[in-house]
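All protein chains but one are shown at their positions in the complex.
Which chain is which? They are A, B, C, D and E, in the order written, and residues in each are numbered from 1.
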Amino acid sequence: MENVLNEAALLAARRNLSEIGMAEIEDAMVKVTMGPEKKTRVRSDKEKKLVAYHEAGHAVVSKFLPTQDTVHQISIVPRGMAGGYTMYRPSEDKSFMSKSEMEETIVSLLGGRVAESLVLNDISTGASNDIERASKIARDMVSKYGMSDVVGSIMFGAGQEEVFLGRDLTQTKNYSEQTAAIIDAETKNIIDKAYERAENILKEHIDKLHVVAGILLEKEKIDGDEFAKVFES
Amino acid sequence: MENVLNEAALLAARRNLSEIGMAEIEDAMVKVTMGPEKKTRVRSDKEKKLVAYHEAGHAVVSKFLPTQDTVHQISIVPRGMAGGYTMYRPSEDKSFMSKSEMEETIVSLLGGRVAESLVLNDISTGASNDIERASKIARDMVSKYGMSDVVGSIMFGAGQEEVFLGRDLTQTKNYSEQTAAIIDAETKNIIDKAYERAENILKEHIDKLHVVAGILLEKEKIDGDEFAKVFES
Amino acid sequence: MENVLNEAALLAARRNLSEIGMAEIEDAMVKVTMGPEKKTRVRSDKEKKLVAYHEAGHAVVSKFLPTQDTVHQISIVPRGMAGGYTMYRPSEDKSFMSKSEMEETIVSLLGGRVAESLVLNDISTGASNDIERASKIARDMVSKYGMSDVVGSIMFGAGQEEVFLGRDLTQTKNYSEQTAAIIDAETKNIIDKAYERAENILKEHIDKLHVVAGILLEKEKIDGDEFAKVFES
Amino acid sequence: MENVLNEAALLAARRNLSEIGMAEIEDAMVKVTMGPEKKTRVRSDKEKKLVAYHEAGHAVVSKFLPTQDTVHQISIVPRGMAGGYTMYRPSEDKSFMSKSEMEETIVSLLGGRVAESLVLNDISTGASNDIERASKIARDMVSKYGMSDVVGSIMFGAGQEEVFLGRDLTQTKNYSEQTAAIIDAETKNIIDKAYERAENILKEHIDKLHVVAGILLEKEKIDGDEFAKVFES
Amino acid sequence: MENVLNEAALLAARRNLSEIGMAEIEDAMVKVTMGPEKKTRVRSDKEKKLVAYHEAGHAVVSKFLPTQDTVHQISIVPRGMAGGYTMYRPSEDKSFMSKSEMEETIVSLLGGRVAESLVLNDISTGASNDIERASKIARDMVSKYGMSDVVGSIMFGAGQEEVFLGRDLTQTKNYSEQTAAIIDAETKNIIDKAYERAENILKEHIDKLHVVAGILLEKEKIDGDEFAKVFES
Partner (left out) sequence: MENVLNEAALLAARRNLSEIGMAEIEDAMVKVTMGPEKKTRVRSDKEKKLVAYHEAGHAVVSKFLPTQDTVHQISIVPRGMAGGYTMYRPSEDKSFMSKSEMEETIVSLLGGRVAESLVLNDISTGASNDIERASKIARDMVSKYGMSDVVGSIMFGAGQEEVFLGRDLTQTKNYSEQTAAIIDAETKNIIDKAYERAENILKEHIDKLHVVAGILLEKEKIDGDEFAKVFES
């Protein structure tokens, strides 16, 4: 938190402002979380297009998902390890996630990969972090949160980690191969349905995807208001 | 214990009382066990409703289970990690748990999740701790306490933990995949039956569930007497 | 051993005796092995009845098993972790256990659980230690002592433990899933037959079970002579 | 980087040059990455022929793969552990790999082994590093990057490694045998198709393979321009 | 070795001998290897009979096995952990074991258990060390020495132990379940055949078994000459 304020103060000074504004705090937060912008790296047009459609995919998909937060900013300026990012404005302070929120978060995460596949006719490693997060959410729904009807309100293999704080941990599977196969099938089922749903949204609104990706390729960033306007017309 | 007394003394002082009363001791115990109340956190109405029905689910289900303790207090004020809690008044000092007590404890634990599912038409991660505890009890019944007729009076994979005190422990499954599959099936069977039983109770007494949740949404807390009155009419 | 003598000396002093008698030594041995009696803990009538029938079950079953030692004392006074105990008078100093002795030890261990099941129509976690010991004996008979005709005079997965004294030990199963399934089936077979045998004995002598449990509920302890008299009439 | 410049400075000095040229930097880079040339080791004609066709195989195959970089230099002078090497001139700075790039990288890696098999009628351990890299890429495509339609946009078994930095790590498979078999089959499928594609390219252009291998056997090195000329005629 | 000589010197002194004879050295070797005789422990007649037939079983069986060494001494005086022992006079210094020697060593090891089973109609834990050694030899024949036609001249899962001297060792099975099942079946096959062979020998020579066991029960020890005489008549 302190880092963010220091960073905001530095930005305000650099911009010749007498006080820190909301814009400085936002910019500071992005910089602290994602790393500074990397303007020097030369990027091919192909890669820029890939990132633009990937981020536009996330944003456009989440626009049509009732439980997902509003898009706050999309950027294709590289920062740290990321080629671009889509930021959301969290609507409220939440302690729980509902089953439908988790399902739609997965849809939103897969939106980037689906956009690549639909428009570029090729897919990339750029979606690996999205796939990892989506897989973890889907697996937890099945094996930890009792959200699969087939598996039931039962937890498998979790809850042992706390026993060996700071020690070598070998977490042995305490369930059968048969159960493991059912957990895998149910997890895959959640992922497959979410993929299909992302695909349906983007196919239906492919024009919006092109518009958003086009703006990103031109300006490198879109803020929440400009993004919202795309859907007003 | 000392913490509880100190806390009770502080509460009595703050309330301008000349001596510590039963109320102070109870409040102190809750605070020490669950953490202080978190009044500052803003919670959405949706989340408040979720917590209210979840806790009411636990309480109403346990009311209709012969082996379960009497409800002492229900609260939806957030404390520590918990969104709310249901406290029971333990009827006697027990060294053993019978099979029927264990089964009904599982029914009671699943009452929160069932209430969410019946009333809100969505389920949440808020039940994860309940599911974890219910799963552990069901699994122990089958693999440790010989309470499954299919498995028999046999113990699997336990009892090795004491051998390596304070050392790295890799507990290898000492039983076959076939046995593991039977243990999983029997555990799931216990959980599924308990879920059904919780569902039947709440469907039959859905009016009581609405009354209790309604009071919680209005007052945030119910004590044991007020809860009992709901069932007198 | 020294502990036992010190304890016996203390008991003799407390009882105003000029020398340590056999009674003091016996009481001292029980105290050192099982922990001191816990008179203060309030126990419900239900739990007392459970413990009385559980211990009476062990004692009555072992009375009808040729290889089992004579009952020396039964108590339902809680000591340490145990709700009660049945002590046997070992008939001779043994280096070996025969197959029939091991089988009947298992029958005797399951006698407590069977008594609960027959009389109280519910079973409890109180039998967990008995089940653990019975399971270990049965598994060793099959996988270590070559006492299963199906498995044969072969040892599986044992004998590696001594290699890594005081070090991290990960004992990998050195046999196949198929063998593991056979070992499980044979182990379960021994346990199931022993359970049935304990059940047959207690059903046939249910009157004796009620008499012994009745005395325990009244007096909390029975010595070997009083126990033997029950079977004389 | 500093090592490379030092090495380049030394080379320039040895060559009596007043300044470091591009040639010195390139030679220095190869030396730092692969180790110094080992001229002293006597190599049989058979082994020399093997290395020549192996490296020519990589180079010729990659020439016919749209996503692969241009060949910069091929050498059969032994360096460090390597019997020879093929260097590529990277066309642009990339953050991502597309599915088709990954597939063609595997084809290119297998080109060496395929050349051995086609021309020498025997295969050697010289391809082990290529096979290891190709296998890793294919497995990651399937289990990490969601690039197999059969498996789907799901990640298996990864992402746990970071948890135990600098500690003992036992990464337990968190997926079922069934999933493991599908991952293996899909990985093998990618490898087999790539092998076939490499084989088709080399069979079609076997004359070019002989020309390139012939020059290597004669001169030990080919630079990018000379290599390109082979394909102009 | 020094221990043996010291022990022999002490024995000679105790026996009022002016020099150490062969008898003192032999007695010293037994004492150093097996621990001192335990004359004080009271042993039941039943256990004495068990040990006598067990040791006689080893000795009589080995008498009819061409590759086995000559019996040197049999004793049923308890020493250390052992209830008795049969010593052999090694005929030559060997570096290798042939397949037939290994098979007959297993037959000889199982002779004790077979004798118990034939004469006492019950079997005991006294054979556990024999079973462990027999199992290890049979398993090594199959998985290490290529002595099973079904498995072939192949080694499975061994030879990795030396890699981690003095460190934590987790030896992962590097072969499939299918192979593990075949190894188990072949190992069991060797054991079963050896058991049958021991049984056939003892059934055919049951009179000799009774004679040898009878002498042991009377005198507690037999030396090699007296044992040989039993078979002369």
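Definition applied: a contact is a pair of C-beta atoms (placed from the backbone, for glycine too) under 8 Å apart; a residue touches a chain by one contact, two chains touch by 3 or more.
Being a predicted model, the structure only gives us computed values, none of them experimental.
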Listed by label, the shown chains touching the absent chain are D, E
Considering the complete complex, identify which of D:Y85, D:Y145, D:Y195 or D:F227 is in touch with the unshown chain. D:Y195
Of E:N6, E:S44, E:T70 or E:Q178, which residue touches the hidden chain? E:Q178
The listed residue (D:A28, D:A138 or D:V230) that touches the chain absent from the view is D:A138
Interface residues of chain E (partner: the chain not displayed): 92-100, 102, 144-147, 151-156, 158-159, 164, 167-168, 170, 172-179
Touch residues of chain D, complete complex, unshown partner: 41-44, 47, 50, 78, 83, 110, 113, 120, 122-128, 131-132, 134-136, 138-139, 157, 168-173, 177, 180-181, 183-184, 187-188, 191-192, 195
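Basically, only the chains that are shown with their structure count from here on.
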Neighbour overlap between chain A and chain D returns none
Superposing the Cα trace of chain B on that of its twin chain C calls for a rotation in degrees, to the nearest 5, of 60
So, what's the distance in Å between the C-alpha centres of chain D and chain C? 68
Measuring from the mean C-alpha position of chain B to the mean C-alpha position of chain E, what distance in angstrom results? 59
Indicate the residues of chain A shared as contacts by at least two other chains. 168, 170, 172-173, 177
Got a list of which chains touch which? A-B, A-D, B-C, C-E
